[in-house]
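Left out: one protein chain. Kept in place: all the others.
Moving on, here comes subunit A:
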Amino acid sequence: MFVARIAALAAAALCAASVADAKTLRWASQGDALTLDPHAQNEGPTSGMNAHVYEPLISRDPSLSKVPALALSWKAIAPDTWEFKLRPDVKFSDGTPFTADDVVFSYNRALAPTSDFRAYISSIKEVKAIDPLTVHIITNGPNPILPDYASSILIMSKAWAEKHNVTKPQSFKDKEETYAVRNAMGTGAFTVKQRDPDVKTVMAKNPTYWGAKDFPASPDELVYTPIKEPATRVAALISGQVDFVLDAPLQDIARIKQTPGLKTEETAQVRSIFLGLDMGAAELKYSDVKGKNPFADKRVRQAMYQAIDIDAIKAKVMRNFAAPAGLVTSPGVHGYTKDLDKRLKFDVASAKKLMADAGYPNGFSVVLDCPNDRYNNDEQICQAVTGMLAQIGIKVDLQARSKTLHFPKIQKKDSSFFLLGWGVPTLDSHYVFTYLYQTNDAAKKVGGYNLTNYSNAKMDELTDCILKEVDQAKRDKMIADAWKLAIEDMPYLPLHHQLIVWSMSDKVTIPIFANDSPNFKYSKMK
């Protein structure tokens, strides 16, 4: 009897010890993933959460370089065909082996009509399994950067999807929720233990993870809580109720840095903030200049550019969490160089002279459309710009709106002057040219976010060539030429690259990712 009790006590003590050793990382950010379905929402926080459970063929390491994940190697075997050699002996967390069929299934699922990645990988024509560990992806014409796209497409288990009737991404037409919205099962470093959308998500370390030996120190458990209110989020970190906050407000960073036991990590984000000008319309929709378009005159655009005191915006509005930009793309994107990323001088006198030369010595009025809940301090940036442009006589009527109103308005080209930020998931300049600079053409599906009516045949041709050129040196030359042309034509007034700051307890070590998407398999808990 006595012995039995001792044994029970010892067992209990052992359990307690192992529980104490288990490392739990509690983290928080403003908004939860929208769904666990890996192909239903092409949105940063959603993809970031899902990438802990599902994996792509090629993933990104902390420096955002491509590293083998489910594919061990990849090469172009024909101008329009990429061959991926898959990693052998990988198992899904339910024990079923991972094969080429799962890759074919997942890519087809990502190309389905209800997938939000359909437009993103529209250059893919066909995905074929050659043998269990070889896949060919055939594109419509050559696509030298297909591997960059592959890093966004997560791989599901075909058998699991069929079993749970989720072979298509969720749609909003169905009345019922699909199984994949709150359940996930992949090859990744973590498995989903509990999922309450908007409330709490618990993930446990996947014991059968193929990369377990590379990441022995990653936490045993991740507990995610969305905390919408910024002040509460910071309070939770300072009071030790969470270990990591993704998005503390910039004005609280100094406070966090001063708090003993807390630290921050910062890096330039792959997102640039800029102003767009409707330079192609015959007449501006929201201006007092009638019969002509002042933005069509490059002198006016340049005057506006030079009237913006970006250092003041950086210091006062952004509290130094911004890097002034001369390009509308950020460090880390292929084709970006420091030389290109140089701003024109801030010079109100020459800006005034340019305005006078262009025939607007007394300026004009124009409406600036601005979001107020999308980018860091977006509305305040617009307010600062409004004041600066007044110096050269441009009376800006600032209209700040929620993103749910701002984006539909500018997408309809119902704006003369707007603020926009652009991130680059492929990390290649082509993505920027094809969305922001190519002539808007719905049939060709290019220029989707070129809301400035900017159109230059040279730029269109360069962009098309960059897409197809397989010779890397030639391609890089074209990208540089295209950037020079973009700077020359100036349809956008670049402002800055956003900086991201992650705040965390001293106990946490994690490399910062410039795409603002933490990957906790790289993290360590003391």
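A few notes on this one:
The rule is simple: contacts are C-beta pairs under 8 Å (C-beta built on N, C-alpha and C of every residue); 3 or more make two chains touch, one makes a residue touch a chain; residues count from 1.
The rule we apply is simple: contacts and distances are computed from a predicted model.
According to UniProt, the chain absent from the figure is "Binding-protein-dependent permease", selected among "Binding-protein-dependent permease", "Dihydrodiol dehydrogenase", "Aspartate carbamoyltransferase" or "NADH-quinone oxidoreductase subunit E".
The chain that is not drawn here is touched, among residues A:68, A:142, A:197 or A:511, by A:197. Per the touch definition above, the residue from A:81, A:170 or A:463 contacting the chain not shown is A:170.
Contact with the chain that does not appear here is found for just one residue of A:24, A:42, A:167 or A:509, A:42. One of A:138, A:212, A:235 or A:465 touches the chain omitted from the figure, and that residue is A:235.
Contact with the undisplayed chain is limited, among A:90, A:181 or A:501, to A:181.
Across the interface with the omitted chain, subunit A contributes residues 31, 34-35, 37, 40-43, 116-120, 170, 172-178, 181-182, 196-200, 225-229, 231-232, 235-236, 238-241, 373, 401-405, 407-408, 411, 435, 442, 445, 448-449.
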